[in-house]
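Only one protein chain is missing from this complex, and each of the others stays in its spot.
Letters A and B mark the chains in the order given here, with residues in each chain numbered from 1 onward.
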Amino acid sequence: MHKQLMISKDKQIRAAYLFIVLHTMQVGVGIAGYPRLVFMEARQDSWISIIVTGLILHLVIACMVFVLRTYEKQDLAGILHTIFGSIIGKSIAVIFVIYFYLLFFSVIVNYIEFVQVFIFPQMQSWFIGLLLLSLVWYAVLGGIRVAVGASVVFFLSTIWMMGLLRKPITFIESRHYFPVFDTAISDIFSGVLISSYTFLGFELLWVIFPFINDKKRVNRYSQLAMTFTVLMYLTITMVVIGYFSPTQLEQKVWPLLTLFKVLSFPFFERFDLLAVAIWMIIVLPNLILLGWMVTFTCKRVSDWKQKHCLVALIILTLILVWIFEDREFVNQLTDYTGKIGLGLGFIFPFLLLPFAMRHRMKRKKNHAKN
Amino acid sequence: MRRRSKKTSKQSYFPCEIEKLEKDLKDGFFKSSADFTVKKFEHENKRIFIAFLNYMVEKDQIFKHITEVILQSNTEWDTKALENNIPISGSETRESVKDIGLDMLKGYVAIYIENDDACVTYPVPQLKERQPERAETESLIFGPKISFTESIQTNLNIIHWRLDNPSLVTEKFIIGNEIPSEVRLIYLKDIADDENINEMRNRLNKLQTDDVLESSVLTQYVEDNSYSIFPQLYVTELPDRFCYELKEGKLGVIVDKSSSAIIAPTNFFSFFESTEDLYTRWNMGSFIRLMRLVAMFLSITLTPLYVAALTFHYEIIPTALLVSLGHSRSRVPFPPLLEALILEFLIELIREAGARLPTKVGQTMGIVGGIVVGQAVVQAGFTSNILIIIVALSALASFTVPSYLMGSAIRIIRFPLIIMAGLWGFIGLFYSYAFILIHVLKQKSLKRPYFVPIYPFRPKDIDNSIFRIPFLKSNYRAYSNMPKKIKRFEEPSRQKKEDIDE
């Protein structure tokens, strides 16, 4: 494995895309159920949890960028290799591959559930999986540029849906937000934990970093992306809390999709049906980028061809989707993935920090000697 | 005997006897063609041989400028004297039968003076060509009406008159091993990007084919992905559009015998632009451009949406429509999918029949098809009346696209979309949209991204593709074409903003 990645110029992307790419990675199936989860913990003070999570997120990103800058032109696998040597480095990288794959899989299963609950109860899971995977296959074959492009275009073609909140906002009962600061610190903290599962996805930065053209701006755009995501989650959660009464909200598995049930247009009576279908467009960037992450890191660890990794990924997912059709299982998997993500996403970057600092010190010394 | 003489002619075929040359040309090269015409005469003791293909040359010119000149002079003629005295430019000195023959195919006349070392050929081609006429396929209301013709000479002439700029380069290629045609790569050297030029030059050089047929065929030889349904290079018959794009830093290719020119590289949105948007005022132009994009979207959305709604998602139909839709549907014996496919097919039939028939009959076709058949189809309970409206609307919408190729592409992808919507409702529909978007993202035109300026996102180029702003404000060329000079002109000096009454 080459630790240094040489990326040809036509494969490179501008740092500005990180804003959209990281954002689309964080927004996906999770957002539909998130407001309820955070509300169950932190009640009407959920906004505190979200803002705290946002602050932590910014810190994590800053840390990741620091580490990545130390080892320029290296992705996660390369860095791990440099720090821990071949065997340990590779095994940690393999853990990451598995983790990325779990994220990928939980996104697919969750979306399949949406479709089955809201539109087609009779549609088979593996079939919906096949539809999504065929698109992932087609897009990932195009490489990072197409993956990023898909995320940009799909982002632009779905962001207008935020404007649809206008109608539910008119139904808001402002008294649901009070009393403020009434929730215990421990509950707010569990709200933070719940939120952090949902905000996962920024790990993409580990892998995409070497592909970025102007590395100086990485920090700026990644941080902006985090702010944007946090603001979006905050808005949605606040609208949802105002819209539903507390006990009602606790019963809605996907409050955001239920929110769309009040939307109707003169030419389109029921928007919620369309929303679930459009959700495919929101979920796809997630899947495509995760698919790319899994296959690329897999290739870096194992020296297999990325194409073969991709085929393996798709076949494996299809089989797994076929086997596990249980809703209970989906929930457990999502929880489990979230817990792993807490470690690998939020805590891991800080573990690498001392190594990166030592590396920088060494390099400085070498410079001084020369 | 002949074989030996041919062998020796490796060094030099000439000098030889006139009869031998005639025989070799007529029987050997032209396979005893009936059009091979020879004139032999003696002048000042020298036998002179003139040969040409009957209908390929201007006989008047031969008579006036060659035969007469030769006969009227008193001096003895030789090759040199011919070159000096005959007032036709572009003469070639040929030393092999093959070269002479190839020249004659292009409308040259060959003159040989017996026992000289070489044969002289003069171009006196007679080319029957159409006068430049009004553009038919890309018709405009505003602006120049002239269109390209089938002659490369005329086309180059038109282009040169429009682009009288010294940096205009026309590189010549001959493509086609059976039927060689002249292909010109045209660009403005000061503006066009070198990488693009090299790429196109390479592709043209590498191209091995028997015949180029037409410029739209050439695009299919040199484009990036032959399997995509979307055209990747723009084919236009309008010189004004062609020259505008060259000025913007793109490349042009024209092909002899073809009345349209190629513009490269082209992005997806250029297919929805028309030069007319530039001729109208900027706000009208922007409106029309956006309208075309909306029209394209409607064209691929309406019918599939109808099919999806009536097959699976009855919930979305507004109450006001529900009853009338239900009534007219209850008369139709087919499922919505089949109903829509039949009607779409019918519309395609009418369009195709109208296009194949002469203009006058074609118009009648449209009326018969549209009104009579449409009316009858609804009355017979073949389709619901709302579908008629939807299908007609989406057909109309697809015709607003200025590029005929893109319009056809949109009409054709409607069919798979309808089928997907009929099979899996909204999920199938959005699957198809996602697929189309990814597909378009993957395409490249001359190795440049196809979906620019949306991705790669270039906000500064949006005013050059998706809408327009006043000319004085848009003094930058599109970045995505990578022009060497990015500025069209210097920014006009800003006037100081005045208060209301000053």
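General observations
Criterion: a contact is a pair of C-beta atoms (placed from the backbone, for glycine too) under 8 Å apart; a residue touches a chain by one contact, two chains touch by 3 or more.
Keep this in mind: contacts and distances are computed from a predicted model.
For the chain that does not appear here, its UniProt entry gives the protein name "Spore germination protein", which is one of "3-oxoacyl-ACP synthase", "ABC transporter substrate-binding protein", "Spore germination protein" or "Formate dehydrogenase subunit delta". Per the touch definition above, the residue from A:23, A:36 or A:270 contacting the chain not shown is A:270. Within the full complex, the residue among A:52, A:95, A:130 or A:159 touching the omitted chain is A:130.
Contact with the omitted chain, checked across B:131, B:319, B:359 or B:495, is made by B:319. Screening A:120, A:189 or A:322 for touch with the missing chain picks out A:120.
Note that of B:49, B:77, B:269 or B:424, the residue touching the chain absent from this view is B:424. Of the residues in chain A, those that touch the hidden partner chain are 117-118, 120, 122-124, 127, 130-131, 134, 171, 173, 175, 178-179, 182, 243-248, 258, 261-262, 264, 269-270, 272, 311. If you put the missing chain back, the residues of chain B touching it would be 309-315, 317, 319, 322-323, 325-327, 329-332, 335-336, 381, 423-425.
We adopt the following convention: only the chains that are shown with their structure count from here on.
Spacing of chain A relative to chain B, judged by their CA centroids, is 46 angstrom. On chain A, the positions that touch chain B within their shared complex are 14, 16-17, 115, 119-120, 123, 128, 131, 135, 138-139, 142, 146, 148-150, 152-154, 156-157, 266-270, 273-274, 276-278, 280-281, 284.
If you check the complex, the residues on chain B that touch chain A are 312-313, 315-319, 424-427, 429-431, 433-435, 437-439, 441-442, 451, 454-457.
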